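Every protein chain of the complex appears in place save one, which is left out.
Showing chain A:
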Amino acid sequence: MNLTTTEPAEVSDTLSGGSQRGDRVFHGLAFAAGASIMVALAGVFIFLAIRGAAGFSAATGLYQPYTSFVPYAAGLLFGTALVAVLAMIIAVPFAVGVALFLTHYAPRPLSTVIAYLIDLLAAVPSVVFGLWGLKALGPALLPIQRWLNEHLGFIPFFAGEVSATGRTVFLAAIVLAIMVLPITTAICREVFGQTPRLHEEAALALGATRWEMIRYAVLPHSRSGIIAGTMLGLGRALGETMAVLLVLNASGPKITWHLLTSDNPATIASNIAQNFQGENIDLQVVLLATGLVLFVFTFLVNFAARWVVIRSERKFQ
């Protein structure tokens, strides 16, 4: 989506004529790259729309446990958004804290090492996260899930009967939070590090402690960056398939706020992965239609994010 127009970079050797040709070639390449992204996006959309169109009004039996497309897709969308939003609620404070530590507290060598380790986290395949969540983190978190249910069970989120396997929305959200941490942290780290020295010193010279300086200079400067990092993470969490499939014991589309039970809402992506292998061609069409819903939803989330970023930037210009 990034259509970049390039400025003429070299003016000095216009006499040779070569650089102008180079400019034109580069301009053409940049334009082609930008255009091909648009084409790919449009291609995906058209594919989903054409192949999935019939899925909006298929035989009622395909929309188990509902009977039509809208509640079916709504249930899946609910599960998708619930898991992803919970993941971001967990991940964002962590990412902001870690990024602040790396840019403003840790000594340089330590911060380089930690930043590298966090970036490595992004290289772990999601199926590995899924297996780890299933086999290691899930059992480890069981006591915590029981404790939450016992002591905070009066809050609807923690009510109901605790899952014996621990494969709950709660676990899925935590695994997703760990998976989106690298991207959100990386973006926060980038913008925190770009806080103008001028404003940091303005705060320090007034007698701000380090934390006060962060509140006065770093966070206001970084607000739109934090939003951008959150939205990129959210985008990843919304579409994550393999890890959710492994970690979440989903029982199809449904709307429930209980995070700790064994009766969990499926997400669009995990629902597709789970059911697409079957023989039922008609069901595949319905799943393609839900894919279209996810595609459009992710798109809208990104547009909303951009709008928020632009608005908060304009406010103070």
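Everything that follows uses one rule, which is that a contact is a pair of C-beta atoms (placed from the backbone, for glycine too) under 8 Å apart; a residue touches a chain by one contact, two chains touch by 3 or more; residues count from 1.
Definition applied: contacts and distances are computed from a predicted model.
Not shown: a single chain whose UniProt protein name, out of "2-oxoglutarate ferredoxin oxidoreductase subunit delta", "Phosphate ABC transporter ATP-binding protein", "4Fe-4S dicluster protein" or "Fe-S cluster assembly protein SufD", is "Phosphate ABC transporter ATP-binding protein". Touching the chain that is not shown, out of A:137, A:208 or A:309: A:208 (per the contact rule at the top). Contact with the chain not shown here comes from a single listed residue; of A:101, A:157, A:216 or A:297, that residue is A:216.
Residue A:199 is the one among A:51, A:146 or A:199 that touches the chain missing from this view.
Interface with the hidden chain, as seen from chain A, comprises residues 108, 198-199, 201-209, 212, 216-217, 220-221, 223, 316-317.
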